[in-house]
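A single protein chain has been removed from this complex, and every other one stays in its place.
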Amino acid sequence: MRSLRTEELILNMGPQHPSTHGVLRLLVTLDGENIVEVQPDIGYLHSSVEKMMEHRNYTQNIALADRGMDYLAALVNEMAILRAAETLADVPVPERARYIRTIFMELQRLASHLLWLGTYGIDLGAFTAFLWCMRERELIMDLFEATTGGRLHHVYFRLGGVNEDLPPGWTDRCREFCHYFLNRLDEYHRLLTGNPIWQARTQGVGVLTREQAVAFGACGPVARASGLQWDVRKSHPYEVYDRVDFQVPVYTEGDCYARYLVRMDEMRESTRIILQCLDQMPEGEVRAARVPLNLKVPPGEVYTRVESPRGDLGIHLVSTGGETPWRVKIRAPSFVNLHALTEMMKGWKVADIIAILGSIDIVLADVDR
Amino acid sequence: MTPSRNPSGGFLPPELAARLRERFPQVRDAAEAAREALEAFEREQEERQRRYQEEVERAKAEGKPAPRPPRKEEPAVPRYRTPTFEVPREVFREVMEFLRDDPAFRMDYLSFASAIDWKDRMECTYHLWSTVHNHELLVKVPVDRDDPRIPTVSDLWRTAEWHERETYDLFGVVYEGHPDLRRILLTEDWKGHPLRKDYVYEDPDWLVELARVRQSEVSGVQPPLGERG
Partner (left out) sequence: MVRVPADGSREAPIEQLVEVLHRLPGGQILVTSIENVLNWARARSIWPLTFGLACCAMEMMQAMGTRFDLDRFGVIPRATPRQADLIIVAGRCTIKMAPVVRRLWEQMPEPKYVISMGSCATCGGPFYYDNYSILKGIDTVIPVDVYVPGCPPRPEALIEGVLKLQEKIQRERRLTRRLQEAGA
């Protein structure tokens, strides 16, 4: 019997596609319904941030880091820039400011994971998840707005502290939100975790082994779902992460469901961190005195990393002693996770593209910078 | 994984740094060199302070007014808060293979591969980290700025594939042996490599044409008025 002659088909997805989470273009080579190869075409949101940072001083770079990098984790980006600059220039940071920073970064992680869960719900056909997550995200936005004045872009952290102290009554509101949110989290679990459709779409799909994860440099929840026990908050502690008690969720399956569970567990841990910080936070100054806005960072180089909601966000800062950095290399977590996607997708069906793509939680501004 | 012993930056045990220098004598420990330069600077400062004290005493003995104290100087020595090694191009591949495979190093995670343009020279940078031992180091390789070429490491770490493409795109560094070296962020027809310090932006022709078409729609006149195109 003669076998049927088949040809491979190249399918173009994007840059405008409702499920690519931004302006990502995927060139998918298909054999029938099976994926042979996926080639992401990126750069549709390349904003030349690294070039612009060379022309702005460090305070201005904080504002740029909000917008130009991963816009869903603006405060974590600010921290990334500040960690590099403060390490190199030995800027002291008051205790209270460290606690405030930690609280805000964890709130940012919650907001980011909530948006991911909502959009991933839409991707897999669960619209309720989107509405619920947006509802809770608005409450976080209110907490942000009360302190920083911004919803997405805050420009709240400064060299040597934060811009201003928390408004009166904020800590109680935040504590109230945390307890409310823990209940909501249980509700999400009831809605999705045991849902047979959800499990069928995600369990066993898009597996990335631990070895592949390390080889591709995968980080964050993607790496942790593949069994790599690694969180920058634990391995390179910054701010007050070494003073609070939290677990790093790790799963070994490496599939979309494991990535979902990692993020769900992370949200619970983030809430725990916030509650502990609120309890431990001392009174006092929130900004070191006599740190000029146009700080001259002494010549030198440093590579520091922070844990963004998407993974290990690194900054290689090169200074020649001026007000502006000589070179800033942003090591973006989404960039490497997107590269790992090419390996994850091999052999799966067309319908799984969206499930796998959604599960790695990329932000195109972070990929392209 | 134990937390990093240096909470502000990366960490590499000194015995490992010594081991690397022993295995490859050509490799230069930038942090070590900076430390030596800083010590020399401090010695010089002490010397100046001592001389000043002598002058003060001499002036006192002669009954003259005391001389002005020397200006406080900041050292121009760069600080390396991350362990940094300068590796010559000739032994670059060997060093990288050694760092990845040596059981004491086990640098199995490449954080990024990039470059720095110093205007007169260029350096390729690689940051390595070990998922096993949680130590890290930065490798810097000087390359010729006019014709930057360096062997690829994408066969050692798969992740380097994209990082090298990005560096090629933005700096024009050619990675020899890379399986698929083409632009990744910018369009295929882009002129120049924008992260070089001497880059000058130029509108692509098709963008000028697109803006001209749009302009003609605004004015409602075909063919368009003016010299805007």
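Read from first to last, the chains carry the letters A and B; within each, the first residue is number 1.
Following the convention adopted for this analysis, a residue touches a chain if its C-beta (ideal position, glycine included) is under 8 Å from a C-beta of that chain, and two chains touch if they have at least 3 such contacts.
Predicted, not measured: the structure shown is a model, and the values here were computed from it.
Touch with the chain omitted from the figure is made, among A:Met52, A:Val250 or A:Val350, by A:Met52.
Interface note for the absent chain: among A:Pro18, A:Gly32, A:Gly204 or A:Gly322, the touching residue is A:Pro18. Panel shows chain A; residues 15-16, 18, 22-23, 43-48, 51-52, 54-56, 63-64, 67-68, 71-72, 115, 118-119, 130-132, 134-135, 137-138, 141, 151-153, 364-365 of it touch the chain omitted from the view. Not every partner is drawn; the one left out touches chain B at residues 185-187, 194, 199, 201, 204, 206-207, 210-211, 214, 217-218.
Rule of thumb we're sticking to: only the chains that are shown with their structure count from here on.
Put simply, the C-alpha centre of chain A and that of chain B have 25 angstrom between them. Contacts from chain B toward chain A in the complex involve residues 1, 3-4, 7-10, 34, 74, 76-82, 84, 108-112, 114, 116-117, 125, 127, 131, 134, 136, 138, 157-159, 161-162, 166, 170, 183-187, 194-195. In the complex of the two chains, the chain A residues touching chain B come out as 42-43, 46, 48, 50-51, 87-88, 214-217, 228-230, 234-238, 242, 298-305, 312, 314, 316, 318, 321, 326-327, 329, 331, 335-336, 339, 343, 368.
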